[in-house]
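A short worksheet on the structure shown next.
Only one protein chain is missing; all other protein chains are in place.
Labels run A, B and C following the written order; every chain starts at residue 1.
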């Protein structure tokens, strides 16, 4: 067991992947000499060389597209997109090529490409540096999408993404990069595509993922003071979603709040609400309530605190759920 | 009143827009001499000239990006994307530029660009020619998304899109291009962002849009034979969604089916289900049931009939709703 | 955003029309084709072929196979068979047996010449029209028709043929080719005993405008990737003439990235083969990428859904018929005494058999069941796919029991 930050845990996870499998390689902008703008790949070029940690030309479609080609040649590329808002020049390659390659080939080919995307707000940054575009990828079949919320998951989920035969997008909660926690580097956790119940409760369930997991836990603690026993689930995987775990919880608690930073409209919360409403219709004492961003581009830094779902927004949603 | 197909109605609508406002222009691949691969722009280059009906180089980001620049200079470009599956090279310009320009400029600038996208399946075509990517745009604030289902709407909605100060994506149900109907070219319909109740009913509501509207109507007619009175709503606008009209209906009928061709997971049906479940929680006799595509790339032509939501799939969903 | 409105009439001035016509016909702008050639449209063979490429004089003699009679005959055979294949496929489409067909007639020399230049260990990334290249890579022609019959989006195992699946999103495959070439580089660093190899990225004049083509050239140049960019400039992107995509030969793009670009007569199979051999050797031996522009013509429609009379002059089509890639090689083979009527008749017989086998193969292709498609989405188990598959199976079996509604 070692204590480390999420950033360090991903660094160690990448290091382990590079060491374990010579077919792995890292590609991205500024990931080599600089070690990435968040230093997540710090030291890896020095230790594995420029053929395995590749500072690419500045072109996201190029990064994803050449990664697909490398995968076709038997490599396992791990691409870094510098910020959430800059994945879009690579959207075509992800959506029409990476996701569809396996189906196109009737299952003959796979493209085990990993795409790391630091995402989310709360870092006081400028435009395009604080977005949560996960829903724009979740709708596309062929991709898998995971997001760790703590160092232990970060360390293992990145490695599990690398060894998965399917393309995996790893959304890294960038405002939690310096969150510390224990990492058991000896024992792998289970499947990265399952949800984890982080706190047991009996009156309501809060589902969150990535950067909002600590917020959900804090909200549950605050609710306890009001006499409400709130269960908290870390979704961990956005595609597929572990609906079994959520359904089981809601069947017990009867109330569900889903929280994410991404705008509510068309967000992944809608999928969860719709499916759980169907699966647990007769158990629900209140409608599923979503807490998310508003229907606007991510706002300027000076107002992001008002924008981001926080403890109070989750508590307010709980109030509404308990009002039924 | 004239009878015409949807394709003709759009052609006439574009013609009217070009004639009414010299600042309008059309841009796209093969839209000039050829009149578009579906002949929707047939004859327009001949009548308005190559400066107003522009056969562009083959590059979707180029089409959208230069359209934004033209809009900044006071023009109103109407772009054609040849097929649904080919919009993705232009995704970055749509998502990070077109949608955000107004917010970026604190409301000073607008970019009244229209993007026409023939979409949907059922045409027996090859890969990338039958997709329904509307949800990938609906999640992004700043865009408006509409989809006509009949010639009357087609004629007017395209013109309303052109005169709207916001960017509008018009998804055209390509397998219905040859669907005929009456068009009143004298009287504009109301707001293109409202839903229309096409058939009144008392026991359940089916919401559909674009290519599935005729299917929903046929399902309602079939259900009537089983003694069920089904209301059918043509959503018309996917962003914003006219939740008032849907809520009002569901409050009366107590049951809601949402049908679209796009895959269910992460689709716009989830948004509708989630929001209506919240708004009409106490009126719902059954969970909202979604009928949509499966979580797979749009399948090959020879199996698309099995894939596409049809009358039977809607009836089966109604059965499930009535089973509660 | 709302500038003053101008009366429509102002736009209808003569300049507009002239500008439009210029863009359409592109006559006064496109540079006169200046390109490598060894066999001219009259079937006359030049003495040799040399060119100044990136400041060096390249003599193509070592790459030319003009004196190898069996080889010449086999090039002709490939071109003939694939044209026959094209005709049969067109017929099958007309008869409703294929959903769509993409003809290659006119581009046989560009495709057979470049395809035959490849070695087994090279790997090609086609668009959707490279049936000729497919043939040279050993893809069963009937396998290609599976896509156009709508029973698959693939059709063959690319790893067996070193010929990738058709890619319909224009230019996307070009980046895959570069990435694949970057993989070749790494393989060879790890095991220098591996045969040197390269990848080939096929694309058209229309696709050349897409950003992915640029990014693939940037990456290829940056990493000295062993890739040959092979652009078939067939003059048209559906209805849009190549002059809308570029005012200068596409081969010139390469200079801007610092690697060689060559324009070759795409209707001269011998020149295409030689230039591609040279380019592949260039790439394989670590000297970096090459761009080849094969100047050719799409003699048929874009697809069977297209009607070229809407946008091009029949005179143009006629004119290009005089440059037919098969005709000129036939003329040469006959005049040089390398082939006689018997050869051509034998080939016609062979092609007839091939066509009827093809037809039989197509008619016997069965549609997959949607059920089978659920398994092809992910390599590893996926709960949503499993859930939807269960629903689908129950739903379908419900019909088996009850009979369909409506």
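Here, contacts are C-beta pairs under 8 Å (C-beta built on N, C-alpha and C of every residue); 3 or more make two chains touch, one makes a residue touch a chain.
In this text the structure is predicted, and so the values were computed from the model without any measurement.
> Which listed residue, C:56, C:191 or C:341, touches the chain dropped from view?
Residue touching the chain left out of view: C:191.
> Have a look at C:48, C:138 or C:256 and name the one touching the chain we're not showing.
Candidates C:48, C:138 or C:256; residue touching the omitted chain: C:256.
> Going by the contact rule already stated, which one of B:31, B:44, B:70 or B:256 would touch the omitted chain in the full complex?
B:70
> Just to verify: which one of A:13, A:240 or A:299 makes contact with the chain not shown?
Considering all chains, including the one not shown, the answer is A:299.
> For the chain that's not shown, point to the residue among B:9, B:154 or B:241 touching it.
Of all options in B:9, B:154 or B:241, contact with the hidden chain holds for B:241.
> Can you name the residues of chain C that touch the chain not displayed here?
Spelled out for chain C, the touching residues are 3, 6, 10-11, 13, 15-16, 23, 186-187, 189-191, 209-215, 218, 221-222, 244-248, 252-258.
> Counting contacts across the full complex, list the positions on chain B that touch the omitted chain.
Residues in contact with the chain left out: 22, 25, 51, 56-57, 59, 61-62, 64-75, 77, 89, 92-93, 96-97, 100, 102-110, 112, 141-142, 144, 164-166, 193, 239-244.
> Against the chain that's been left off, what residues of chain A make contact? List them.
18-19, 21-23, 29-30, 32-35, 37, 45, 48-52, 55-62, 71-75, 85-86, 88-89, 109-112, 124-128, 165, 218-219, 222, 265, 294-297, 299-303, 306-307, 311-313, 315-316
We take it that only the chains that are shown with their structure count from here on.
> Looking at CA centres, what chain is most distant from chain B?
With centres defined by C-alpha atoms, farthest from chain B sits C.
> Between chain A and chain C, what is the gap in Å from one C-alpha centre to the other?
40
> Starting from the mean Cα coordinates of chain B and chain C, work out the distance between those two points in Å.
Measuring from centre to centre gives 34 Å for this pair.
> Where the centres are mean C-alpha positions, what is the separation of chain A from chain B, in Å?
Computed value for the inter-centroid distance: 30 Å.
> Enumerate the residues of chain B that touch no fewer than two other chains.
In chain B, 85, 88-89, 127-128, 265, 294-297 touch at least two other chains.
> Please output the residue numbers of chain C that touch at least 2 other chains, ranges allowed.
Correct list: 152-153, 169, 211-212, 373, 376-377, 382, 384-385.
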